[in-house]
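Everything below concerns the one structure shown next.
Other chains of the complex are left out, but the ones given are in their true place.
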Amino acid sequence: QEGKKVTIGVSIPAADHGWTAGVVYHAERVAKLLMAEHKGLNVIVKTSADPASQANAVQDLAVQGIDALVILPTDPDQLVSAIQQVKDDGKFVALVDRAPSVNDNTIRNLYVAGNNPALGEVAGKYIAETTPEAEVVIIRGLPIPIDQQRQDGFDKGIEGSKVKVLDRQYGNWSRDDAFRVMQDYLTKYPKIDVVWCQDDDMAVGVLEAIEQAKRTDIQYVVAGAGSKDMIKRVMDGDKMIPVDVLYPPAMVATAMQLTAGSFYDQVPVSGEYILDATLVTKDNAESFYFPDSPF
Amino acid sequence: MIAASNSSAVPLLDARGLSKTFGIVEVLKDISLTVRPGEVHAIIGENGAGKSTLMKILAGNHQPTRGELLIDGQPMSFSGPVDAEKHGIVLVHQEILLAPDLTVAQNIYLGRELGKGLTVDDRTMNEGAAKAIRDLGADIDPNAIVSRLSIAQRQLVQIARVLLVPHRVVIFDEPTASLTPHETEALLKVITDIRAKGVGVLYISHRLPEVKEIADRVTVLRDGRLVASHETTELEPADMARLMVGRDVAKLYPDRHAAEARETVLEVEGFDVPGYARDAAFALRKGEILGFAGLIGAGRTELMEGLVGLRTAKGNVRFNGRPVHFTDVHSSLKAGVAYLSEDRKGKGLLLTKDLRVNLTLASLGKFIRGLQIDRKREGEALDKAIRDFDIRTGTKEILAGQLSGGNQQKLLLAKMMLLDPQVVIIDEPTRGIDIGNKEQIYKFIASLAAEGRSIIVVSSEMPELIGICDRILVMRGGRIVGEVQGEHMTENEIVQLATGVNAGSGEAA
Amino acid sequence: MNAAVTDTSKAPKTSKDWDMAAIAPFVALALLLVLGYFANPNFVSLANLTNVITRSAFIAIIALGATYVISSGGLDLSVGSMVAFVASLMIMFMNSGAIADPMMMLVAGMLVALALGAACGLANGLITTVGKIEPFIATLGTMGIYRGLTTWLSQGGSITLRDRELQQLYRPVYFGDVFGVPIPIIVIFVTAALAAFVLYRTRYGRHLIAVGSNEEVARYSGISVQRVRTIAYVVQGLCVAVAVLIYVPRLGSTSATTGILWELQAITAVVVGGTALRGGVGRIWGTVCGAFILEIVGNIMLLSNFVSEYLIGAIQGAIIIIAMLVQRTLMRK
């Protein structure tokens, strides 16, 4: 019934790099949309920099009296107890993107996720198919579980091919660090065929480093997430960025919409919604291009 | 600088009815005093009488609570020391005020660097600094970093710095406390020179003969009040002492029986403190007072610091017949050897802590009950120390840094004596101490010896060494160059040994 | 060295002044509470305040150790990484299944954590004192080391307490309460009382302050400066371990990002509490108050809905500066 008073708390990571900025952007955007759509709905969006402060934020949301929690945890395993508490209080819980080791109905009602292993696997498969004997260098994110899942997925993707991984180092999802790591890779390896840097932000630094070194051996860079800049490059047929692997920050919006739906549309919502790690190519790029997004 | 004028002229500086209160304690009460051009006006008084406080008011460091200040007959109120300096009134502080990381020359010219435009001209400043120091009869490298200088050297740098400012009134607050006779003499000569140029000088010292020698007028403070002001010609040092202390100080040094040959407590052989002292050898007997004389930089302090484990050192030391090697003060204190630093501010006291904490710091073990420090007993110990050592302070709640210079010295003595050591090494025991208290400290040292303790006194004041010691060792350039005893204990012989210059009569050791 | 010159031009700092300096953080805290009430009336609810104070426990307890290190004239930047390192090893130990009985295992795990904390602190202490390296650099180095080792132990992922039974047993240490007072709050106050006792009432505490106040004077008074400083770092390590003891039951897992920037928060709590970074003064209760202030500032930000989440950091920074200004103004009175 319209006008019903409902409060949805949204807890997401602070905008500490491009992708999370996208998350914040979409959460904000949809919060406004939803509140305009449903009279009695109040959506509170809170960002947190690390697991401990996110646990605090969840507690603070609970204190304010929420009916549902949409959470994209910075580090799921560390937030299980905090989420559990909300769930145990009988609130609706939608978990987004990052799943703890135990991910079932005891801890959440709804799970909306991108597919981290798939993000790695799609990239790996693409490289294995396009350049089966490529020598690849990898720039990782931060040492947290989702990063590890992507690495494992990648290894699975190249399984059976002759693709060879030369090196993996952390670039901390930062452009500056990726630039530094790439410069050193270029020094270290006389021949590199492909760079997999799993993130569009880091790709910015990688491309600059390659351009500066004027190296021609690098055939292409595979990034990921689906930022507007990288999608644009794919659309324009940039040889260095032939594809991008989708990992849409808008998934938080999906979760929020589904959650609101569970209160206002009388549709029972539960279960898992796994978004594909779609491979964006020149052919389909147009449909993933959002020029207004900050990301 | 202005030309000399006669004494009937308007005083350069005229203080009228100055009073100063810190918190609830009134440390100066209604003091009036003048400085005329070309005169040296000495201010004397016991420790804590308020001399330094008065000088700080005159030089703009403190604001008086009441009273006024006239410069050339004009009422004046200084906003700070820099303002006073602009009017030609400069102060050589009792405490060292130098930037430890800068060189001697940089300190001397700090705040008024020479140079073109924004740049500094280090060469010229180094020359100027070297000259200023030479004028004081000293020899210090203008490029030396101040933190590496001895206290005496720092004091000289400080004097040089102040004398380079254009000045009309120069205030010296115990400038000679850490100087040896040679430097003192050079300084007195400098003072005579500037007096001749019509500069007014205020001079504080506890060395009364010095006051007699240099001053035209003497003003005596007691408990923050002005008790007397006389032409110097009317006063002998003994009179001054009486005015200061309020009683006769007839005999400064206690009677002592020449020590009989008793067992040796401390035996030092082939002792090296790398860079400072070489091949030192001496023996200290029970109940003996052994003096160490020498010039500044002779290495006496460093030798003692090496002995108690404050510096790396090697050599044979036997204590009570057993070989010992102290690697830190903890071990030497435990054995019963205590060392009192000459640098009371830097190494002796925690200036920002109260008297109680300072007093018991080295001997906290004695004040433990269960797991806790027994604060009541600490308080009692403080009361006793204040009584025994006559520490003058308006309130016991004061911080150590707020005590007058001489009272800090007494607190340091009290602190180390709480340890009840068998051997006491006292470095410059009476630096900055007034004559009445000196007498007490000497008596105290003598009584320690009478109790069977052994004492080493390192001092730059030869009369004091001669007055209280059984024997005196003389150091020069890091070596013990001789020993004087009995009737050989004269300033002349000691100076010869210390400088290595045979200035005539008897050649010693 | 003769550098220390007291500014004697000011009135003597008698007990009165000290009291003002000690009270200032509490006044700032009170003002914050009022501010919080206006931001959101829920703020002053018992539930919220209990939550806030409970979760300030980690920083508060770590900051108690930092008070020791800082008043001795040192600094420890490694505490955040040390939390991650100690917690990871503790969980790995409890996952190892070396002891069958969960209760015994839990106790053993706690002891392991304490021993590890002390060992890490000892390492920091020895590097700064015996190695004579500026504490800033020494502990920046060990910060890298502890963090790196944690990353390596977790192989880039997270380390989670696996045994359900153990988890259930351990959980109340964070979530439980005694007569309605959450256990972490009790731990804060017990640790602080202990820390205050040692700092203000024992010989070691006196020596610590002496060392921080003037190293040379301490040395000349027969105090072993190196030993005193080293012990301060060990105390810091133990405090980290105590924080770990209540941290692990809360989230039940750690990763390479656990405790990031906690060192800054701990130091901030100490300074906001009135302890000067140059050493020689230590205010235990001020530190506890400082940790509360930090957590409350964050809480108010979260509860008030006026502030764009992008600006939270900016407002927090501004509030801390204002809190310090309030303190200074009070102290100068």
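Lettered A, B and C in written order, each chain numbered from 1.
The rule we apply is simple: a residue touches a chain if its C-beta (ideal position, glycine included) is under 8 Å from a C-beta of that chain, and two chains touch if they have at least 3 such contacts.
The shown structure was predicted, so the numbers you read here are calculated from the model rather than taken from an experiment.
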Protein chain multiplicities, whole structure file: A x1, B x1, C x2
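Here is the rule we use: only the chains that are shown with their structure count from here on.
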Innermost chain, where centres are averages of C-alpha coordinates: C
Chain of greatest Cα-centre distance to chain B: A
Centroid distance [mean C-alpha coordinates] between chain C and chain A, Å: 34
Centroid distance [mean C-alpha coordinates] between chain C and chain B, Å: 44
Multi-partner residues of chain C (each touching 2 or more other chains): none
Contact set on chain B toward chain C in their complex: 22-23, 56, 61-62, 95-98, 100, 147, 151, 154, 310, 328-330, 332-334, 339, 341, 343, 345-353, 357, 361-362, 364-365, 368, 371-373, 395, 397-399, 401-402, 415
Residues of chain A defined as touching chain C within the complex: 14-15, 24, 44-47, 50-53, 55-57, 59-61, 63-65, 74-75, 77-82, 101, 140, 142-145, 147-148, 151
Chain C residues within the chain B interface of the complex: 1-6, 8-9, 11-15, 201-203, 206-207, 209-210, 213-214, 216-224, 280
